[in-house]
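Heads up: the structure comes next, in structure tokens.
Excluded from the complex is one protein chain; the other protein chains are retained at their positions.
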Amino acid sequence: MLFSVLDIIGTIAFAISGTLTAIEKRFDIFGIAIIAAVTAIGGGTLRDMLIGNTPVMWLQHLEYLYIVIATIIVTIFFRKSLNKLRTSLLLFDTMGIGIFTLIGIQKGLLIGLHPIVCILLGTVTACFGGVIRDTLCNEVPIIFKKEIYATPCIIGGGIFFLVQYMGFTQNIIYLVTIISIITIRLFAVRLHWSLPVVKL
Amino acid sequence: MLFSVLDIIGTIAFAISGTLTAIEKRFDIFGIAIIAAVTAIGGGTLRDMLIGNTPVMWLQHLEYLYIVIATIIVTIFFRKSLNKLRTSLLLFDTMGIGIFTLIGIQKGLLIGLHPIVCILLGTVTACFGGVIRDTLCNEVPIIFKKEIYATPCIIGGGIFFLVQYMGFTQNIIYLVTIISIITIRLFAVRLHWSLPVVKL
Partner (left out) sequence: MLFSVLDIIGTIAFAISGTLTAIEKRFDIFGIAIIAAVTAIGGGTLRDMLIGNTPVMWLQHLEYLYIVIATIIVTIFFRKSLNKLRTSLLLFDTMGIGIFTLIGIQKGLLIGLHPIVCILLGTVTACFGGVIRDTLCNEVPIIFKKEIYATPCIIGGGIFFLVQYMGFTQNIIYLVTIISIITIRLFAVRLHWSLPVVKL
């Protein structure tokens, strides 16, 4: 229950950011729809293809499509206000990252994968929708250069297994994981943290 | 029977357009082969990976490869004449789109997916070969900006289920679907229809 509410919030957050990106790029409405959908469900789709969980989630659960379509329409209508709110939207986006990491970890655990690859699956779920979006928009994926996206996911994934190991209940594990990812990411953005670049 | 003849026509049409694109880009013959193959079988490959129909179709049915390879060779030989005929080639390309949409819908129905996702699978089959081609050529996919590709597929998919619901035989359903997609697309190109762009 908690889980599906979270999943919906994450999908909406990512679909909003995808729609705004595609509008900026001056894509037509089909292009907007694809970019919004790829941002919102691309990471989960890649994860499902990697683990062989097919047909991938949005082919089996139409809710994803309905949510994405509804979000696109609402976002197009309120695009001016939403675009001004973009810094506030960061919070949604960050919630999406936290939630999707958790979902990816869970999917990995369900089929008995090792914790380390579960953390990677969580990171793929959270970050690769954006990678596919940027690649389709013919840009170098932003997560390779500017912002801290993946690091909070990886640290949060570590915290997940730490808290689980300490024997807490599932809901507590979930909340602690999401809250740590959100906290680390917001700090990172606020304090302009960035990962070191290696010079040749 | 009708089905496989159509599939061959679609594959040839897409392989021709992929070959001509790669020649324009001055790729070497290996690059040409990859781009032609991706255009012709990339959409179906992505569809098969999404639904878990693996090994994907061209690994099981070698006809696809033979058709693509033969088409590439013939296209390279007659590239000058074919390039001049490009507007006439539009008809082939459009037939390919109609046919591939139908095939994608059928594959979805075969594994019991919901009509809405079947229509999306048809659209992926018809349009994503071109998306992958453009991405590999380091361009923004043309279908996000200039031409109406996906709209005819989606409308044609709707018509498929409408005609099926009305109880017509399979061959009629197939023909009506393909003909509507082709008609809509040709009108769209002729009358310079384009999807609205949303301004920020």
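Going in written order, the chains are labelled A and B, and every chain counts its residues from 1.
Throughout what follows, contacts are C-beta pairs under 8 Å (C-beta built on N, C-alpha and C of every residue); 3 or more make two chains touch, one makes a residue touch a chain.
Computed from a predicted model, the values in this text were never measured in an experiment.
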Residue in contact with the excluded chain [from B:I23, B:I67, B:I97 or B:V198]: B:I23
Identified contact with the non-displayed chain, of B:T94, B:T135, B:T151 or B:S180: B:T135
Those residues of chain A which, in the complete complex, touch the missing chain: 49-52, 108, 111, 113-114, 116-117, 120-121, 131, 135, 138-141, 143-145, 148-151, 194-200
Interface with the undisplayed chain - residues on chain B: 22-32, 34-35, 45, 49, 52, 54-56, 58-60, 62, 65, 76, 79-80, 83, 135-138
